[in-house]
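All protein chains but one are shown in place.
A and B label the chains in the order they appear, each numbered from 1.
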Amino acid sequence: MTMVTVLSRRLLLSAAVILALLVILPSALDPYQTILLSYGLIFAIAALGFNLLLGYTGLLSFGHSAYFGMGAYAVAFIVKYLKITSMEVFLIGGILASAAVAALFGFLCVRYTRIFFGILTLALSQVLWSLAFKFFWVTGGTDGLRVPTPSLLGMQMAPGQDKMTFLAHRYYYYVLIIFLAGLAVMWVIVHSPFGKALQAIRDNETRAEFVGVQVRKYRFVAFLISGAYTGLAGALWVPLNGLTTPEILHWTFSGKIVFFTVLGGFQTFVGPIIGAVVYNYLETYAVGHTVYWQLVLGIVLVVLVLALPAGIVGTAKRLGLRLRRAA
Amino acid sequence: METLIIHLLNSLLYASVLFLIAGGLSLIYGVMRIVNLAHGNIYAVGAYTTAWAVGRIEGGAPTIALYAILPIGAVAAAALGAVLEPTLLRPLYKRPEEYQLLITFGLLLVLEDVMRFIWGAYPLSASALFEGMGSFSIGESIYPAYNLAVIIVGGMAAAALWAFVYRTKFGVILRATSQNMRMASALGVNVNQVYVQAFTLGCFMAGLGGAIIVPQQGAVLGMGVDALILAFVVVVIGGLGSLEGALLGALMVGVVREFGITFFPEIELAVLYLMAAIVLLIRPAGLLGRA
Partner (left out) sequence: MNLLVTKVLTKYFGDTHAVDGVDFTVQQGELLALIGANGAGKTTLVNLISGMLRPDSGSIVFQGADVTSQSVHGRIKAGIARSFQLVNLFDQLTVLDNVALVIFSREGKTRNFVYLADHDRPVRQEAMDVLQRFGLENKANMLAGGLAQGERKLLDVAVAVALRPKLLLLDEPTSGVSTREKAPIMDIITAIVRSEHITAVIIEHDMDVVFKYSDRIVVMHQGTILADGTPDEIRTNDQVITTLIGTQASG
């Protein structure tokens, strides 16, 4: 018991330090860096949602671009057709739209596991991509749709205020609060009886069925929550990016979500968050420094899979455990 | 009538190339239970290599030499496969399949940029081969003879592959391994060797697909990723791991694509993906797959 208290106290302490850092950082960093961090936090929300399926339910989706993209396009449509620019409406719209798509796709996909689940999620997400790509009079095609800076809690960006400052300050805190809320909710979900049931399904589907867990139903709910989280991330992403294009619906974007989740370590709760933030820096710097950025990312991924399959957090945990044992 | 014939020929053209790509993907999955996300890029390597080789000797060499060098793309793809399987995939067979998918995704990213590095960002063309064959007339319309050659090569490849898998000793071993790897291993089959051979053969097919289509379409970056998704559609419809299924799937996708592009271009791709999704729902193992 004392061991547990010591551990959780240490955990609380480090969480407090990280939180303090996240709060202070915008005043220490230049706006560009803060915006970069915002992107990282947004991808972390997507990763949290994605990992409910991969890490906790044992389903590898290669189609999460669909929900991220749906969240983003829902926002773009709200702007285009309803002329609304309230961030809260964006979020609700993004979540509802992505949850609706997740409900439809999830209903079809949860009958399958393993490779068939992966391929089916991929094929369905590509349907959305091809629609966004081809129906250019609705979606803007490859030019995409522009999304202006939204009002946050009813407050517009001050006239004459620099957009960059707005995004690096107010929008950052907005994202941070939603990220923290999302984090807390997901933490409760995976530690709830429902979360335990998902882990049971991951470990042993047959036995889960034989202790009364309705496997398909639970997978479906997990799929829905996962899609809604990823959609929320998409809705937060689009004002930051200012534009949504079919690229974020393409399956290679799903690949990136898988990538950063595994980079952080999908067998841990915080792994995907770390992975998302680190990946975002990695990609940004690789893109900024070489045209061969895909090569850099690809090599990182290959090395990761071959040498560090537990990811950053998983590996750190193992090292920590070994050090503690040695001490 | 003429237009119908032309549409059908075009469908067969698509189907031939798709069969080569998807057949390779399916063969690899059937034997090794690995879905290679980089398979489309292997096809692209085949296309680029042939286009590059043709470009090198074009002008100086007789036309016949250009045709003789065409298969080099398939050879390059096969060589690549023979190197990749033992180095990247073999260490992962005992791990969950998530990792196998991921490493091939990493490979996809790497190959995409390696091609950019070697052959640059601009498309390569081998159209000399395409033009060299001229055309023939169907009624009032003219049709490129090269397209017909592709269809014939595709058909011959399908026949050769069928004979190879069902009529040779290696084919027997391949099929045995795909049905029960442990049993095959217990009976003295060198599974490692079968795997590298199957992977190489699968890559050879993809490379051949790239090599024969490049005179008609050219080689561009991103062609591999697009091809992969179509190959997925083909194998899902036909049945992952089934060569006959890949043939059937390729024909179906070829026809739907050709008529889709003509009659419902906006939803042509969506229809293909939906076809795959529907087949997966009704017959998870594909139309000709084993359950």
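The definition used in the following text is that a residue touches a chain if its C-beta (ideal position, glycine included) is under 8 Å from a C-beta of that chain, and two chains touch if they have at least 3 such contacts.
The structure displayed is predicted, hence computed values, not measured ones.
Novice: Touch partners of the unshown chain, restricted to the chains that are shown, please.
Specialist: Its contacts among the visible chains are A.
Novice: Using the definition of touch stated at the top, determine which of A:D30, A:D143 or A:D203 touches the missing chain.
Specialist: A:D203
Novice: Have a look at A:F50, A:Y174, A:Y218 or A:F253 and name the one touching the chain we're not showing.
Specialist: Residue touching the absent chain, from the options given: A:Y218.
Novice: Touching the hidden chain in the full complex, which residues of chain A are there? Just list them.
Specialist: Residues of chain A in contact with the hidden chain: 188-189, 191-197, 199-200, 202-204, 206-214, 218.
Please note the rule applied: only the chains that are shown with their structure count from here on.
Novice: For the complex, give me every residue of chain A touching chain B.
Specialist: Interface residues on the chain A side: 54, 60, 62, 108, 111-112, 114-116, 118-120, 122-124, 126-127, 130-131, 133-135, 251-252, 255, 258-259, 262, 291-295, 297-302, 304-306, 309.
Novice: Inside the complex, what are the residues of chain B that reach chain A?
Specialist: Per the stated touch rule, the residues are 35, 37, 88, 91-92, 95, 97-99, 101-103, 105-114, 116-117, 121, 225, 229, 232-233, 236, 240, 265-270, 273-274, 276-277, 280-281, 284.
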